[in-house]
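What follows is a structure written as structure tokens; I'll ask about it next.
Here the complex is missing one protein chain, while the rest keep their positions.
Naming follows writing order (A and B), and every chain is counted from residue 1.
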Amino acid sequence: MAEYILETRGITKHFPGVLANDSVDIKIREGEIHSIIGENGAGKTTLMNIIYGIIRPDRGEIFYKGKKVEISNPSVAIKLGIGMVHQHFMLVPPFTVWENIILGREVTKRGILDKDSVCSELKRLMKDYGLSVPLDEKVEDLSVGICQKVELIKLLYRGAELLILDEPTALLVPQETEELFEILDNLKRQGKTIIFISHKLKEVLRISDRITVMRRGKVVGELDGKEADEETLARLMIGKTLESQKLETYERGEETLRLEGIRLPPRLKNINLTLYKGEILGLAGIEGNGQRELLEIITGLLIPESGRIFYKNRELKHLDPRTLREIGIGFIPEDRQRTGLILDFTVAENIILGRHYKEPYTVRGRLNLPVIKKTATDIVKEYDIRTSTVDKYVRFLSGGNQQKVILGREFYSQPEILIASQPTRGLDIGATEMIHKLLLSARKKGMSILLYSSDLDEIMTLSDRIAVIYNGEIVGVLSPKEIDETTLGLYMTGARKD
Amino acid sequence: MIGGILSLELLVSALRMSVPLTFASLGGVFSERGGVVNIALEGIMLVGAFGAVVGTYFTNNPWIGLLTAMSFGFLIALIHAVVSITFRINQIISGTALNIMSAGLTTFLSRLIFKAAGSSPHIEGMIQWRFPGTNWQISPLIVIMFAVIIVSQIVIFKTRYGLRLRACGENPYAADSLGVNVIRMRYSGVLISGVLGGLGGAFLSLEHARVFVEGMTTGRGFIALAGMIFGRWTPLGSFSACFLFGLAEALRMRLEGFGIPTQFIQMIPYIVTMCVLIGVVGRAVAPAYDGIPFEK
Partner (left out) sequence: MLRRILISILAPFLAVLLAFSVGAIVIYILGENPLYVYKILLVNSVTKVDGWGYVLFNATPLIFSGLAVALAFKGGLFNIGVEGQIYIGAFACAWFGITFDVHPLIGIPVGLIFAMIFGGLWGVIAGYLKARFGAHEVINTIMLNFIAIALTNYLVNNPFKEPGQINPIPQTKELFSGSIIPRVYPLFNRIGINLSPSVPLNYTFFIAIFFCILVWYFLERTRWGYEIKAVGLNPRASRYGGINPNYIIILTMFLSGALGGLAGVNDVMGYRHRFLDGFSRGTGFTGIAVALLGKNNPIGIVFASILFGILDRGALAMDVFTNTPRELIRVIQAIIIIFVAIGNEFIFRLLQRLERESE
């Protein structure tokens, strides 16, 4: 009987320009909940993709239940009993739940998919493991929490004994996270082994039997779950102690932006919101409660059905991105690569995007290239954007540098109001710190900032006030000093309302 | 006279007009459900039409002609599959190139083989099947077409193959993560579209015109794609849409001789197609990953 259900020795994987896994050794005991933590880019997901057979390592060996195995593709992993729930769900939205579950492992009767026998087996599974999902509904209609359960059932249906969960709580609210932990405990009691990938230290400490820490592709520590604490883990993860950002008390200035009665069925019912000079207003909410629509309305991409928006007490009539920018509203979009940047434009071309048609960049229809280049060079220097030239395609910059291009572009025009949507998502600690510093100093200089983030830590740390959006309404405007994450979670799930 | 226009004869005519469109449209469904846009269907139909004539001419057996048509269509589709799936080249460019190539190739070969500028000698069509106990005849290809429609509908929506194929078009990464061979599935969709498109072209030259004329598809491949879109990427829907197009075509032929210049009547199918595409907006959604190459 092997000591470990899964063991890797010397796993190494190169990608162009980066060593994702550097001789990684991990040992997972059967029946335990084992967390692997690390910053973004530490190599956790790469390692899991190797174990699950999505990619092949350059070097190294994997041992499953004591036997050496070659996992060349997911089918092999599945046959061994390994299952993985990815960070971005691997579900087919227009398919029903049961279709999604059996994909790749279909049961047929005389050539036709045998829905009845599949569903009865699934019902049995659901009872055994205490999971419940609506089998006949389309996945595209379901919430994130239920989708995650579907993913788990997918694994159990295939007889998975080793379950890998990659950042499972990224999109969950505190209450759903609790529910997930109960499920995991249940699974553990039934003899399953769980690998839990995360960078959220509190959660990891709560549920793990053992913890492996990775940094920059290497394993830097292996601890017992009961003996570890946040500070030790943080230090291992990033190599230095966490600096907590202290918020200076702020002087709230005059009103800058006010939304009254914004309505856009079916998602937005009634939004009332006010932004003041010199503050950061955090926006918290579970995905799907209207924040995307709200942000798109504020940035001019969507037109509300009714409601008014006031800028310094003057009503805004024409709401499109150009007009809003000209008034002095800047935006940092959530999806930097799809919405914020044109990847196949150069750094310089991206920097003038949004103001490209104005002087001095364009004079009588002609682009003024020298001026454009100078502006770009200045911004690159000021924000420490790592690129050899401003004529490089933005596609080749790292995520953090790409975000800096967007930030530099928006800040350069000195907007009065900044709408920042998930500005630090996917960035490493260095870039995140820099962006936080930028936001805070802008706030000090009087900028109004609307900050939307699904990272509750970030919201709690940076915001002067927090507006919670639920079901298309603002259900509360809270002060971070007076509440904790659990209370915030209650508002976010609609359990509490002002 | 109006009564004479709407008649059984008209419906039969519409059915016959719709056959090439339907086959091509069904082919499009298989290809696009798997995630590959195939605008080479025009060229595939053309080589199919040519293949049918060549096969029949040399063996005097129209069924061999069908086989030739299917193989020619298969070959063109194979090129499209290799270029767009394995090499991940833009599928519109690949399709357009193959259309140009098919046009050149068929004329080229036609001149070589038949030594005639632009058209082949006349050929015999298929022996029509008789409805038992009546005097009605129907082309075997039409019977085959109905069979293919029904089988396709079942295969795509009720079988393991169909589930996997649709997954490759909607979210190939999910399919891949569950061990489905996305590349192989996509190839199968494109190759099936080659075979079906070839059959569509075969009907055109074998049963309809009884000859091959260069460029004889005149845009039917594209109209078939519009039919597929209108039919929401389902076999039954595609057939309904193509039948409507066939009806328009049949009506058009009856309009000749009513005083409207023939060129304007010729325009009708194309204008109808454009209108159909406008009307469809917002209501028909292509498979999510249609046209997007799959890369691990």
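The criterion applied here is as follows: contacts are C-beta pairs under 8 Å (C-beta built on N, C-alpha and C of every residue); 3 or more make two chains touch, one makes a residue touch a chain.
Not measured: the values here are computed from a predicted model.
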Among A:M126, A:V220 or A:L343, the residue in touch with the chain that has been omitted: A:L343
Selected from A:G104, A:P333 or A:G408 as touching the chain missing from the view: A:P333
Selected from B:L11, B:I64, B:L78 or B:M101 as touching the chain missing from the view: B:M101
Residue of A:V76, A:L353 or A:I483 touching the missing chain in the full complex: A:L353
Chain A residues touching the omitted chain (full complex): 16-17, 299, 301, 320-322, 325, 331, 333, 338-345, 349, 353-354, 356-357, 362, 365-367, 369, 392-393, 395-396, 398
Interface residues of chain B (partner: the chain not displayed): 39, 79, 83, 87-90, 92-94, 96-98, 100-101, 103-105, 107-108, 111-112, 218-219, 222, 225-226, 261, 263-264, 266-267, 270-271, 273-274, 277-278, 280-282
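The rule is short, and it goes like this: only the chains that are shown with their structure count from here on.
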Cα-centroid distance, chain A relative to chain B, in whole angstrom: 44
List of chain A residues in touch with chain B within their complex: 52, 54-55, 73-75, 78, 84, 86, 89-95, 99-100, 102-106, 108, 111-113, 154
Sites on chain B touched by chain A in the complex: 154, 158-160, 163-164, 166-167, 170-171, 173-180, 288, 296
